[in-house]
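Note that one protein chain is taken out, while the other chains of the complex remain in position.
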Amino acid sequence: MSVNVSVNEPAVKAAAENAAGANTENKEWRPRIVAFCCNWCSYAGADLAGSSRLSYPADVKIIRVPCSCRVNPMFILKAFERGADGVILCGCHPGDCHYSTGNYYTRRRMALLFSMLDYIGVERGRTRVEWVSAAEGARFSAVMNDFVAKITELGENVKVGDLRCKK
Amino acid sequence: MAVKIIPLNELEKLFAAVALTKKLYLPVEKAGQYDYAPWEPGTGYDPEVLHTVKSAKGVFFPQSEDLVRYKRDGFSLSIAQVAPEDEDFVVFGVHACDVAGFEVLDRVFLSDPVDTYYKARREHGTVVSVMCAKPEETCFCGTFGIDAEQPGGDVQSWISGDTLYMEALTQKGEALLDQLDGIIMDGNDAENRKAVNDAAEEHKEIMRKLPLADLTTDGFGKEADLLTLFGRPEWKELSSSCLGCGTCTYVCPTCQCYDIREYDTGHGISRFRVWDSCMYSDFTMMAHGSPRPDQLQRFRQRFMHKLKYYPDNYDGAFSCVGCGRCLQKCPISMNIVKVMKKLGGADND
Partner (left out) sequence: MQKVSEKVIARARELMHDGTVSKVVGWKAGEFFYDCEPNVFETEESLKDLVYNRFCGANLSKYMIKNSIASGGEGAGKVLVLLKPCDTYSFNQLLTEHRIDRENVYILGVGCEGMCDIDRIRERGFKGITGVLEADSGNELVITTLYGEGKVNIDDVLLNKCDSCKGKAHKIYDELISDNEDEGPRGDRFEGVRELEAMSPEQRFAFWQAELSKCIRCNACRNACPACSCRKCVFDNNASGIASKANTDSFEEKMFHIIRAFHVAGRCTDCGECTRVCPQGIPLHLFNRKYIKDINDFYGEYAAGEEAGQRGPLISFTEQDIEPGHAVVKGGN
């Protein structure tokens, strides 16, 4: 049984699908990247990259967090579950945290989490932590370009994801 | 119906023949534990294995199954109901306790309102039971009047020596044996009967020696007074060490509670049902909170359901089949036998 409750005109449907990018068959595969950026340094760094007209791939979806240590390990796993191919976490340089010490805790947590992901067989390189300050627009752009290139090389994430999100 | 035979070392042929036309489930080893899973060439069958970790109920009532999928594609939203099972399948190697477990579920899911998904699987599934090889000290199916030597199902079978003896009990069973003609043989019926009876006698002898052979259901069931049983002070001590995990409910062949949940896939919703456990804090959660806030109440619910509420609703039948899985698997070794001995009739002390 299949009920279509909304628009069902073939032409309209096709147009909508194209707009939403659902018609992926003809397109080249692009990685889906989630970037968690701290409000005080890295997010401002992304801003600077933008206003300085430095480009980075549109595959990167930025999620702003108050501090890198706000990122619960579950956020990272959840991003993978929902179909991310790579997750990058950006915060202030150690010593520069707006809240003094938040990023030091991040560093320890992510060291353990990334090592665990490696341990269960996830490809190295799908996760990354980078410290990017508000003044480093160029660095932000370079980091993102590099990360996207690396994930593109690794290919689609098939090990840690929910199949229901792919149906 | 004649008893048909096949040498144990030719079971692979039998499985392959069944699998030609139907999906075949049987106990399969995975990382050291047995559970029911689809047969593949080379899977094998170990008649010595008494219990799979999870019971066979999952074949008819899977731990998790999708019911509806909503999907958004641009501006269109589609809703697709997952169709109930429409292909025939066979489940092989079920023991008497698990077969009796199906009957417990049948009373719930096949009475009004009928559960479409369960009913479809029951109709399409053929159960081939086998008399268990070596009952364990934790077995007490006799307590609930289950005859381990007549395991039931659509086809029942026995192992004696290196031969499997099969007998159809229903039309579905007959159809299956007919399909296997040429792989299973007729032989001399009187001899076959004798072999089966001898094996059953030998089995009965072991059943009599089981440490729980004398356990009775006295003090429970339809005749017991609900409020007296409910109010017994012993529930407190019995439940004092319960961890509130769901092990007993998930390995149980008769637990039938489920939850319906939704999963956000990012571009749609998948609605599915999963086994639930009355041991969990969010079981039957309502707007005002949980009706059973403490572990004592949740613990009592499980055993009252098996030994009192279910018999009240289904003409005295108990919703325990004495398979003993909870005796083996409970992390803190609390189980239905301890409850029955503590609260039941004097005979059990």
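When the chains are written out, they are named A and B in that same order, and each has its own residue count from 1.
In this section, contacts are C-beta pairs under 8 Å (C-beta built on N, C-alpha and C of every residue); 3 or more make two chains touch, one makes a residue touch a chain.
All of these numbers come straight from a predicted model, not from anything done at the bench.
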From B:D46, B:E123, B:D189 or B:E237, the answer for touching the chain not displayed is B:E237
Touching the absent chain in the whole complex: find that residue among B:P84, B:G187 or B:G246.
-> B:G246
Positions on chain A where the hidden chain makes contact | 73-74, 77-78, 80-81, 94-95, 101, 104-105, 107-124, 127-129, 159-164, 167
Chain B residues touching the chain left out here are 30-33, 35, 50, 53-54, 63-66, 134-138, 206, 209-212, 237, 240-241, 243-247, 249-251, 259, 261, 263-264, 270, 272, 274-277, 280-282, 285, 327-329, 331-335, 337-338, 341
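Everything below uses one rule, namely that only the chains that are shown with their structure count from here on.
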So how far apart, in whole Å, are chain A and chain B when each is placed at the average of its C-alpha atoms?
-> 45
Sites on chain A touched by chain B in the complex = 1-8, 12-13, 15-20, 22, 82-83, 162, 164-165, 167
Quick one: in the complex, what on chain B touches chain A?
-> 69, 71, 73-81, 83, 263, 265-267, 270
